[in-house]
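Removed from the display is one protein chain of the complex; every other protein chain stays in position.
Chain lettering (A and B) follows the sequence in which the chains are written, and residue indices restart at 1 in each chain.
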Amino acid sequence: MKSVLLDPTGELAATTTVAPSPRPPSLDGKVVGLLDISKARGNVFLDRIEEHLVGRGVTVRRFAKPTFTKVAPIDLRHEITTQCDVVIEALAD
Amino acid sequence: MHDIVDLESRGLPSVMIASSEFVDAARVQAAALGADPARVFVAHPIQDRTDEELVALADGAFEEIVRNLTAE
Partner (left out) sequence: MAELPDGLVAIVKRDCPTCNLVAPVLATLAADSVPLTVYSQDDPTFPDGVRVVDDRNLQMSFALDLDTVPTLLCVSGGREVARTVGWSRDAWRDITGRADLGETLPEHRPGCGSRTQDPAIAEAHAVATLLPKLHSRRVELGEEEDDAEACFERGWSDGLPVVPPTPARVARMLTGTTRAPDEVVAVVPPDLVECTVEKVAINAVMAGCRPEYLPVVLASVEAACTDEFNMHGLLATTWFSGPLVVVNGPIARAVGMNSGVNAMGQGNRANAAIGRALQLVVRNVGGGRPGEIDRSTLGQPGKYTFCFAEDEAGSPWEPLHVERGFAKSASTVTLFAAEGPRGIIDQLSRTPESLARSFAACLRATTHPKLVLAFDAMLVVSPEHARVFRDAGWTKARLHEELGSLLQIDGSEIVHGAGGIAEGLPEAFAGSTLPKFRDGGLLIVHAGGGAGLFSAIIGGWASGSLGSEAVTVGVGT
């Protein structure tokens, strides 16, 4: 049963979903995390994305979930958050 | 998708890449989580693709991925 709450705001914003984080103007100087969900073949895809990013002079860090069947462990999420500025997660199918 | 929503809530701009089979499921899951995370879709299938085909998928998706991580 979905809960319903009343909006406490001035309702100036169009929707009330969880707001996305502000984006940087570009990836220059940023550390990009690549999170592999560990389904087969995803690493090939991410390798190529890494090549593109490195080619642009962007720093890349690679991470992998222990299994795609569960949410990423909290330690992994902390690691990613402290080491990276943005993150790409792939590849769900 | 839970991972991406969680990482966004920690202040990290995030984007998830999924195969086109996932479009509807992603929409439903987003609604269930009360979020609307950035997502980029690539053409299904994935599992039986050759390396060259996966590289091509990555090439095709790269600009869109960057757009989802940066402000206009």
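As a working rule, a residue touches a chain if its C-beta (ideal position, glycine included) is under 8 Å from a C-beta of that chain, and two chains touch if they have at least 3 such contacts.
Bear in mind the structure is a predicted one, so any value in this text is a computation, not a measurement.
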{"item": "Touching residues on chain A - with respect to the absent chain", "value": "2-12, 16-19"}
{"item": "Absent-chain interface as seen on chain B, which is shown", "value": "9, 31-35"}
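Basically, only the chains that are shown with their structure count from here on.
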{"item": "Chain centre separation in whole Å, for chain B relative to chain A (CA means)", "value": "9"}
{"item": "Chain B residues within the chain A interface of the complex", "value": "2-19, 21-22, 33-38, 42, 44-47, 49, 51, 54-55, 57-59, 61-62, 65-66, 69-71"}
{"item": "Interfacial residue positions of chain A with respect to chain B in the complex", "value": "15, 17-18, 20-27, 32-33, 35, 37, 39-42, 44-46, 48-49, 52, 65, 71-72, 77, 80-81, 84-93"}
